[in-house]
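Reading through the structure tokens given below for one structure.
Note that one protein chain of the assembly has been removed; the remaining protein chains are unaltered in position.
By letter and in written order, the chains are A and B; residue numbering begins at 1 in each of them.
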Amino acid sequence: MANVLVNAPKTAKRGSVVEIKALILHPMETGFRPGPNGRIIPRNIIERFTATWNGTEIFDMEMSPAIAANPFVSFFAVASESGTVGLRWTGDEGFVVEERVAIAVE
Amino acid sequence: MDHQMDRRRFLAGTAATAGATAGAIVVLPFGSASATPEAMAAAIRKVVGDTPIREGRVSLDLPPLVENGSTVPLVVSVESPMTEADYIKAIHVFNEKNPQPGVFTARLGPRNGRAVVGTRIKLGDSQKIVAIAETSGGQFWSARADVIVTLAACLEEAT
Partner (left out) sequence: MKVLRLGIGLAIVFAASWALAQGMADKGATDKRRSGTQDMGEALQKMQDDDTANPGMLFVQLGGQLWGKAAGAAGKSCADCHGGAASMKGVAARYPAIPKDADAPVDLEGRINLCRTANQQAAGFPPESRELLALAAYVAHQSRGLPIAPPDDPKLVPFRLKGQDLWKVRQGQLNLSCAICHDDNAGRKLAGVTIPEAHPTGYPIYRLEWQTLGSLKRRLRNCLAGIRAEPYAYDATEYVMLDLFLMDRARGMMLESPGVRP
């Protein structure tokens, strides 16, 4: 089950700049921490977060283990035309989550 | 500044000596698994090459006093028209004392309208954070911030 919370306006004026905020459930295990048995817990992080607007990439973030658990990212986008904002998180252990939100541009 | 210790060790040290020192600060050298100011400088060089880094245009917004280092809100904003002709291409954030110097690299363009990125980061200790913005013209601008991480009482080890 993917757990993602996205905050983006449902509607926007053409040409205005909107903020998009996204939160995802993920441990962001650093790979530097010993577990209860004393052995290092293997690294398990989200490495990349990408955003598209109607399929065109508009934002990309490469993450390190220093990003906090349950990563939060906020960025801005110009509301150029109505459509879909696609968000995609990829990382260790084959982690892939995609989420879409629609924004109507008037 | 006697802040060069790893928090985990600091706390373990405090517990071990609590009886004798009544809450005094125990200073321990930080471990080899920490990035150093030199490692940060090297990581920055790798990104900017020989281009000079200028101070300004970038603002790095972090709470100056952090109640817990494991989730610290951070916002980087860069002054830029964000037009096809003149925009911010990338924002890089570095830190001194986490195990790796690189925190994140965000790639942006004119479609963003504003060169502002927010996230939350982990800080094992009080330290310096550096944000560097790369313009479409190949210039680098930067800002730095000192963050003080206060210790929380009654912590637990991961069980």
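Convention: contacts are C-beta pairs under 8 Å (C-beta built on N, C-alpha and C of every residue); 3 or more make two chains touch, one makes a residue touch a chain.
Nothing here was measured: the structure is a model prediction, and the numbers come from that model.
A.B. asks: Determine which one of A:24, A:45 or A:103 touches the chain that has been left out.
C.D. replies: Residue touching the chain left out of view: A:24.
A.B. asks: Name every residue on subunit B in touch with the hidden partner chain.
C.D. replies: Given the touch definition above, subunit B has residues 8, 11-12, 14-15, 18-19, 21-24, 63, 65, 67-68, 70-71, 73, 150-157, 159 touching the missing chain.
A.B. asks: For subunit A, which residues reach the chain that was dropped from this view?
C.D. replies: Where subunit A meets the chain not shown: residues 1, 3-7, 21, 23-25, 27-28, 38, 68-70, 72.
Convention: only the chains that are shown with their structure count from here on.
A.B. asks: Using mean C-alpha positions as chain centres, tell me how far subunit A is from subunit B in Å, no decimals.
C.D. replies: Whole-Å distance between the two chain centres: 20.
A.B. asks: Could you pull out which subunit B residues touch subunit A in their complex?
C.D. replies: It is residues 33, 70-73, 75, 95, 98-100, 102-114, 116-123, 158-159 of subunit B that touch subunit A.
A.B. asks: Name, in rising order, each residue of subunit A that touches subunit B in their complex.
C.D. replies: 17, 21, 28, 30, 32-33, 35-36, 53, 56, 58-69, 71-78, 80
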